[in-house]
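The structure under discussion appears below in the form of structure tokens.
For this view, one protein chain was removed and the others were kept in their places.
Every chain is named by a letter (A and B) in the order it is written, and numbering of its residues begins at 1.
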Amino acid sequence: MTYIPHTDADRAAMLKAIGVESFADLFDAVPPENRFPPLNLPDGLSEMEVAAELNSLARANVSASDYAIFLGAGAYNHFVPSVVDHILRRGEFFTAYTPYQPELSQGTLQAIFEYQSMMCMLTGMDAANASHYDGATSLAEAVTMANAHFRGKRPKVILSPGIHPQYRAVVRTYHQNTGLKFVGDKGSATIPDLVDMLDDDTALLVVQYPNFFGQIDDFTGLADAVHRAGALLCIVADPIALGLFKSPGEWGADIVVGEGQGLGIPLSFGGPYLGFFATRTEYVRKIAGRIVGETVDADGRRAYVMTLRPREQDIRREKATSNICTNQGLMALAACVYMSVMGKTGLRRVAELCYHKAHYAAQQIDALDGYSVDMSKPFFKEFVVTCPKPVSEINEFLLEHWGIIGGYDLSRDYDKRENQMLIAVTEMNSKDEIDSLVEALKEAKAPHLHLSHEH
Amino acid sequence: MMTELILNKNGAPPPLEPLIYELSVPGRVGVNLPAPDVPLADLPADLLRTSLDLPEVSELDVVRHFTRLSQFNHAIDIGFYPLGSCTMKYNPRLNEDMARLPGFATIHPLQDPATVQGALALMYQLQEWLAEISGMKGVSLQPAAGAHGEFAGILMIRAYHLANGEPHRTKIIVPDSAHGTNPATTAMAGLQVVEIPSDANGDVDLDVLRGVCGDDVAGMMITVPNTLGVFEAHIKEIVDIIHGCGGLMYMDGANMNAMLGVAKPGELGFDVMHYNLHKTFSTPHGGGGPGSGPVAANEKLLPFLPGPIVDILEEGDDETPPLYGFVMPEKSIGRLKAFWGNFGMLVRAYAYIALHGAQGLRDVTNHAVLNANYVRAMLKDTYPMPFDRICGHEFVCMGHWKDAEGVHALDISKRLMDYGFHPPTNYFPLIVPEALLIEPTETESKQECDRFIAAMKEIAREAHESPELLHEAPHKAPVKRVDDVRAAKQLVLCCRVLPEGEGEG
Partner (left out) sequence: MADWKTPDNVKYTENDEWIRVDGDTAKIGLTDYAQDQLSDIVFVDLSEVEVGSTVTKGEAFATVESVKAASDVYAPASGKVTAINTALEDTPEIINSDPYGDGWLIEIKLSNPAELNDLLDAAAYAKHCAARSA
């Protein structure tokens, strides 16, 4: 089955109008020896057969719909109000292209403008773009922007070890041929250690807020130190945390990037997500990607249009600093609808729920024999638990006997963090779930004591 | 705190729809959240923010606001959308439902692979299918968009030469008809662009190509069929010339809708390419994204693919399915984004390919090319065509006549809106003056194509008889022509919320 509407009569009439005998005549320009190769694919299926096949693949996964989940590390099981997906499912939004023709795209354009506005408010910045692929690529683009700002004359970038390990990997992939040197993230440097690395060669210093381990660092004096060295400060931020904590703008950041998935976007096995990017007015012309601006139409009516277009690849070609074209537009719409419906009080409420539940969980786990939680610094919705045995063994136990998806095994990225688990608690985790987790961890230490629990 | 906005209140017509901030009423709440069910912890007072300027609206306000906004858009669901190089085909509803199945939509990317075998099986199968369709050896699903896939491909070419001890290969040859992403990608990867002209037929000029080939060439990027909508007449020669000087061939897969079952890039001699799942395999464009840009490589470049990719860790048998897991290709250029790719798009593309099968995909290309050639044939006596030959899934014509000098491609585009059509791509490819790049796609019927043809002919008549109709168009769109000069000069990129107390008067 396909979605092709042509009848035999249509086909015959069209071929005749073109002046050819058959479909095959349309492909004469293809080298004959390579023309019409066999495709070793299964036969086509009906809609109900495809649905059955995909349902069966979906059912083969353990999902947060059926299990309690305490896994975060850059992707979070936050609440998504029903209204968000209902708006996304409007064909007028999801089957539209990039709004290059403003007269036929005012809906998408105004929604992006509203998204940009909300991201500015949230981050404390002056301008935001219409999105990048995800938080990691937003950071890579921030590095590119800083490098372009200094015209390549400051080849050093200082990365905090508290930045998501995959983000740091992506930044290195992006910049493997650009001559930049990345320092700071291979050991356990603190914020003052990073400040000590600043010099005349430094283009950018990047910290994460909260950091990968969930902690909220006090950035007092950081921006001043960075600016004294003539460099720029980039903060990678969690947007839900910004509902409660000081904005990166208040901390003096020049660029704010991050993963917007928490703003109404499902986990969806890692994508599509939303890379947000915001900065100060003076760097507006260096931003990559699409930006929507306000203007008027020929009648003087307020209208919106993509602006600062000559920065982009289709006009600037090899002189563009980024090749980005397609972004995560529909995900930006999701975030816009989410922030609208959450509003001023709702987002703070979500953040507070995360904070209180995470703190309750941390205290309960810290009280367990054999487990300890690092609560030396303020933290938001994630914290590090040192466990009595390898995290992978504990997680296997949690899943098998308690129906719990456990936290992230930090030894996957950090050699010195053996037996350390990063636990995420969101507004979606009830007290009952947290109590079960605590009980399960207790049992996991000595599983021979385990009595059968059904979930 | 009062939220008020600075608006131009100079007697202009009212906006189509207020900004969500203008609908805001202090104290209004749009969402119901539970009370905390745990003891409250102390908040670190010195780290908290004191204000957060988000709107205060009800859920119904939100629904109405965004519903009204949606009504100011054109979309595939509303009408014909012949936007060249974008493949605006129908987005099947089944695929939307499949991507939202809880078993896909609520799985966490860092779960133990043993708990997400269904998702990994899907990704593995999609990798295999995309490899088969392209005639390549392997695929990485990491790239989030076509440009992201291009970037992967060029980094792979660079890494290949570095691994072979040829760091001096720093040049990428790009035809002047290329998408802007090609030169931008090259520069982003730290390499140099060598642009070469097209000949009078819209093909790569082989003599010029030979002239720029040397041991400093890393490779060439080329779109097949090219951006003019024509299948390069000498594709095999081009490949041979580049390979002959030690370079590698990159295929921009933006136009794969003209290639399914017609030719395999790997068999044509390409070393690496990307797909746009949001073009060829109908994952929705979403008003600008998300896309998905898997990159496919032949044997030579296989070890350099971005990763991780999905592989079979333990073969299965009749009773047990294979065990899938993530692996990093041996000499991978690295990770291109966090996690594994735009998975939701992969589910949709999988559903699309499964539904079509081999013959269905071949039919897709047949009808995409049929529609484009039909519209081309019907318009060729009305609109000047730079290349009078059979096209692929799209064709370029010129929106300008010597005897209607004041009318330009842009005017034709704006006038098409009055007829209920989205305009074609304007002013691309850059090498054709006043270009209108038209791509009907296979999901449009002959009758819809006929309506478009009739409108184009009518507009051509208007251009000669009453050009002001075109200059002032659109007349029936939600807004009149939008002042992009003002937008660029007086940058207003977000609505400013006035600090407390400054909003009155």
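One rule holds for everything that comes next: a contact is a pair of C-beta atoms (placed from the backbone, for glycine too) under 8 Å apart; a residue touches a chain by one contact, two chains touch by 3 or more.
Please read all numbers here as calculations on a predicted model, not as lab measurements.
Among A:309, A:377, A:431 or A:445, only A:309 touches the chain left out of the display.
Considering the full assembly, B:485 is the residue among B:25, B:48, B:313 or B:485 that touches the omitted chain.
Interface residues of chain A with the unshown chain, by the touch rule above, are 151, 285, 309-311, 315-316, 319. Listed by residue number, the positions of chain B touching the unshown chain are 427, 484-485, 488-489.
The rule is short, and it goes like this: only the chains that are shown with their structure count from here on.
Inter-chain centre distance (chain A to chain B, centres taken as mean C-alpha positions): 19 Å.
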